[in-house]
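Sharing a structure below in structure tokens format, with a few things to ask.
The complex appears here without one of its protein chains, the remainder shown in place.
Chains here go by letter, A, B and C, matching the order in which they are written, and residues are numbered from 1 within each.
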């Protein structure tokens, strides 16, 4: 398999939440994605681009249009999007419906990366792998699984992603 | 994508090295793979089977035959093998040459999982994703990349996996 | 030095904040103090008693009276109190003014224990040591230092504890 070239679009979400020592709150400072790639000793050729750093509950239609435009405009045809889990399925549908000739994988985390118990590194590893190996389309990679954009939802009670059927 | 059923064959390697407090040495106790799957909130249907817990420098031809036999005998046709990095390419060749009609992905870690700075969770996430999405064949998943069994080697100087060409 | 017998009174604070995966918020679940003592391989004879699990900004006069009563009623004369940092100086004054014939040390953390980057383990180690070695009185142990109850304040701008002079 050739050395793939990918783009990671960062939008924030739990993935990148930070503990603000002075305020005693969770906030956003800067993305942890480059640090995570170093920790994973990742040797893919990856461009990391921070579009926004927000909680996905606050994501607007305008934000989603901007993410879609970034996917369309990217030179790379394999893209990973880090995203809050609460509205990941909405953004997946916005992008999936546009039917770009690219492989686009959304992923996120249930626990911030800066916590010892985060699932972020596992999810990032799986998202980058799915983005390299799946055919054109838009997907959500969570819990070790991968879902098509039109067949995924977050089960709010369990926090687990599942098919819509 | 349907809920895949996978088997993880554990052979040891840096992945599972443990710090022995009393002896002040690295040793093997039991595999950390189930704990890593919990941390990754993995919801795949995965059977974890520990074949051996050894440093891959000590792996014999007989051990490799046993791993191959386990791949052949497994009910699942998607298999991840955790393995020490030093001789991963040898085991990949043993299995790859057998040309089983299965997707088999070897992975490992440069730093033990029990260390804060381990790449293990990232690699496990990527290996499980490649095992679900790649066609029949034997592969090595390291550094975020995936290599065919007959085109991979560990660069001993840098610790990075690369193609043989 | 003889094996001291101490009591740890848990009141909550950043020390014990937990990340609620489903709500995406910080909350309290149960105290991490016993786990921290295990991690520190602590062999002191310590009784851990959870009085409350609250943010110290929400601590009332009634809560402070209850903490003072617990100090007074404890069989042990060496006590560590885990406490949120925002109002630690107020509780220290409530207890210090009562001039019990005990050594009482308040401590806390700027970052929750469950975060990789927490100062909690360092502070707990220092508080237990000060509680064993200082004469009767009430103290605040933070930032590796120890302050008398009537000469301490948290610098809100820097998050650092300092003398009042």
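Everything that follows uses one rule, which is that a residue touches a chain if its C-beta (ideal position, glycine included) is under 8 Å from a C-beta of that chain, and two chains touch if they have at least 3 such contacts.
This structure is a prediction, so every number in the text was calculated from the model and none was measured.
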Taking the complete complex into account, tell me which visible chains touch the one left out. B, C
Cross-chain touch to the chain not pictured, restricted to B:40, B:112 or B:125, is B:112
Which parts of chain C face the unshown chain closely enough to count as touching? 1, 3-4, 36-37, 39-44, 46, 110, 116-119, 121-130, 132-134, 141-148, 159-161
Residues in chain B touching the chain absent from view: 14, 19, 21-22, 24-26, 55, 86, 110-112, 114-117, 156-157, 159
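Note that in this section only the chains that are shown with their structure count from here on.
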Central chain, going by Cα centroids? A
Gap in Å, rounded to a whole number, between the CA centres of chain B and chain A: 25
Can you pull out the residues of chain C that are in contact with at least two other chains? 116
